[in-house]
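Missing here is one protein chain; the remaining ones are kept as they sit in the complex.
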Amino acid sequence: MTGMGGERHRYYTLRFSCPDRTGIVARVSGFLADHGGWILRSSQHADEDTQRFFMRVEVKADSLPFEPDALREHFAPVAREFDMDWLISDSAVKKRVVILVSRQLHCLYDLLERWQCREIDIDIPCVISNHEDARGLVEWHGIPFHHVPVTANTKPEAFAEIDRLFAESGGDTMVLARYMQILSPALCAKYLGRILNIHHSFLPSFVGARPYEQAYYRGVKLIGATCHYVTEELDQGPIIEQDVMRIGHGDTVRDLIRFGKDIEKMVLARGLRNHLEDRVLVNGNRTVVLR
Amino acid sequence: MTGMGGERHRYYTLRFSCPDRTGIVARVSGFLADHGGWILRSSQHADEDTQRFFMRVEVKADSLPFEPDALREHFAPVAREFDMDWLISDSAVKKRVVILVSRQLHCLYDLLERWQCREIDIDIPCVISNHEDARGLVEWHGIPFHHVPVTANTKPEAFAEIDRLFAESGGDTMVLARYMQILSPALCAKYLGRILNIHHSFLPSFVGARPYEQAYYRGVKLIGATCHYVTEELDQGPIIEQDVMRIGHGDTVRDLIRFGKDIEKMVLARGLRNHLEDRVLVNGNRTVVLR
Amino acid sequence: MTGMGGERHRYYTLRFSCPDRTGIVARVSGFLADHGGWILRSSQHADEDTQRFFMRVEVKADSLPFEPDALREHFAPVAREFDMDWLISDSAVKKRVVILVSRQLHCLYDLLERWQCREIDIDIPCVISNHEDARGLVEWHGIPFHHVPVTANTKPEAFAEIDRLFAESGGDTMVLARYMQILSPALCAKYLGRILNIHHSFLPSFVGARPYEQAYYRGVKLIGATCHYVTEELDQGPIIEQDVMRIGHGDTVRDLIRFGKDIEKMVLARGLRNHLEDRVLVNGNRTVVLR
Partner (left out) sequence: MTGMGGERHRYYTLRFSCPDRTGIVARVSGFLADHGGWILRSSQHADEDTQRFFMRVEVKADSLPFEPDALREHFAPVAREFDMDWLISDSAVKKRVVILVSRQLHCLYDLLERWQCREIDIDIPCVISNHEDARGLVEWHGIPFHHVPVTANTKPEAFAEIDRLFAESGGDTMVLARYMQILSPALCAKYLGRILNIHHSFLPSFVGARPYEQAYYRGVKLIGATCHYVTEELDQGPIIEQDVMRIGHGDTVRDLIRFGKDIEKMVLARGLRNHLEDRVLVNGNRTVVLR
């Protein structure tokens, strides 16, 4: 059965951005065609505003005569020619995602479910938390759990420890799955573009603490959640994904918190998937999300 | 055919808010039952936060032995007993809605269509604009059109003229259907709760001018519109209705402006309908919208 | 802090439907007021089509001089007078929900998360499955797990066993959380209005097997899920809740299945919550969902 497919074939993903000009697509697709590359999916965006060009291509791995490193080596001259910011990834190599969590576990449950059925096909080398609540669930799934308490006085040590655990576990991406601590600017800067947060409001509305309360008292008719890259400025990083849901006058702050969990889970999962599939390219403080 | 109904029966709408306590519904529904009142629809809300109670009832007019004035007279003692802020309206009396518009006509077209097919069953005594663009369309519909130019120097005169036209036309409600002038504080205060505006962002994000540009440069993934009561503070009034639509990295400010029209029309129409049906009760700076 | 509230107070929920006539609300609210009942929330619906009246009231438990049984006894004459189909429940008594599941665990994970944080405040006396996949997760949560295999030949015994387990566990409600067997007509009839299913399409489109494939080949632009009461006719029961999400030409059947999980989880959770809060009243083959 065709539309159904079985397992997807192994493929390489090439993605890049560069200054816009004539001939980029021709050069890249010509390079691929010259080596017999079968394009499974390709998308691109030319940004009027920044005059930058963004592209992402999936190529069937066995249509090319290269393993990833050789492909990178052969593509490098093209990349240089167009001054590209680029990467090539291999669908056979799982991304390593470290999850940070506090006491609310809905995003964690949600990610673990997507991981166990391979909907999101990643390795989770460990989960880190400033509380013990998640330990049992995480360890039951066979994933190491690290308790790193954070207090007003121990922040530098705590963030250093998180940094060490992330590095040690070979993490590619750090996910703040309702982690209720503000990471240090140093950590934000060090892993720029690799830390995703889920903020429980429709940014730029209601930055900072207690967004559902803010939403309640402003009387909005929809509440939302935002998945964004973490930067040094709180809740100001490039937005990857957002969504909203309708509320009414009968809903209390308690209700908003409860309902909001559903959007938080979904928006984080969608944003993370796009990030892991190398679909998200940063364009100033905005993102290009190529399908 | 039953679910279809024919024309709806004439009905009276009673709506009120008052301090919450035991026995309000019993007293009001008892009053109606004692006079044979057939309740078509009723809804209520007890606000935990402000300890205020809100209620709206539709009663079949011919089930009561009263014309509206007599009904008001008989109900007044009940209202006093519970310290109600109340009104009774009659579905047979059309509300009079004055529309203010500038050069963009999409909300005006939309409202005229709803008016011509009686989806919104109102009188439009006149349309007022600071430009001439809408005149032809308005007059073709048989509605008087008034051009009231607004310049930096003539604002007081212009707003006085609008006030005069509104009063003279017996207007109940003033709708700013993408009217690009900021009304004077005096006018806002005089008609508090009777002037509706459509703001082209998902408030509280992007107040003030050029919200679509603000949205573009912040890189949000959804744009929205907000229908709210006009108060003296710009874009800060109680929100009646909001909605959003999804955008992507490929959409320019031009596109946002174009797409946004659809939400603006729909949100304004829904908010206005709820207002006209006496469903919207102000609760501090929030609204209760009873179905 | 007010809008936030702490734990909610204990309350009784009275809900009923009856033939529509004058004086129902007055009689019910009068009854409550006579005993000092403080109404927290009340909603009602008069169905034009069936001429039936539906009502649901939450009353603060300690405002009444009754425990639930005494309240039922005192209210019974009123119920008889209006020929009501009625029930009174007590927020202090947790509903008992038995979950049936097969091999896909996303709805189960989702419900367990909502249960562990008491978002849905129920008892789960057991989980039943025709496969062993869920055992570990369920038992880790301290919930009994029963494996009841279903084969073409053993259906009668299997369904008898499910019936026995449900009865033995004192279940109020049975939830088919992507349970991939069709219950016997006898079981459907026996627990009419107490078995909820999540169907993975926007009913009435795509009844029966493989709805995502059907959706793919019809080329729809949105896919959906439906939570409904199970009746003897497959996928024809009264609909409690539905929702949809947007798909595109680039999405394969595999993708639809994957994306669809998010709507299934959310729609089932919302439908179940409404059911458990006694908000869902059946009106012929439709439902009234009172807020």
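Going by the order they are written in, the chains are A, B and C; count residues from 1 in each one.
We take it that a contact is a pair of C-beta atoms (placed from the backbone, for glycine too) under 8 Å apart; a residue touches a chain by one contact, two chains touch by 3 or more.
What you see is a predicted model, and the numbers here were worked out from it, not measured in a lab.
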Problem set entry | Among C:14, C:203, C:230 or C:276, residue touching the chain not depicted | C:203
Seminar exercise, completed: Filtering A:38, A:140 or A:217 for touch with the omitted chain leaves A:38
For this session: For the chain that's not shown, point to the residue among B:62, B:213 or B:233 touching it.
Result: B:213
Problem set entry | Those residues of chain C which, in the complete complex, touch the missing chain | 45, 47-49, 202-206, 217-222, 224, 238-239, 241-244, 248-250, 252, 283, 285-289
Exercise. List the chain A residues touching the unshown chain?
Worked result: 2-3, 5, 22-23, 25-27, 29-30, 32-34, 36-44, 46, 48-50, 63, 246
Exercise. Residues on chain B that touch the omitted chain in the whole complex?
Worked result: 3-5, 8, 41, 104-106, 109-110, 112-113, 116-117, 119, 136-137, 140, 213, 216-217, 248, 250, 252-254, 258, 261-262, 266, 269, 291
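Assume only the chains that are shown with their structure count from here on.
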Problem set entry | Numbers and ranges of chain C residues touching at least 2 other chains | 3, 5, 41
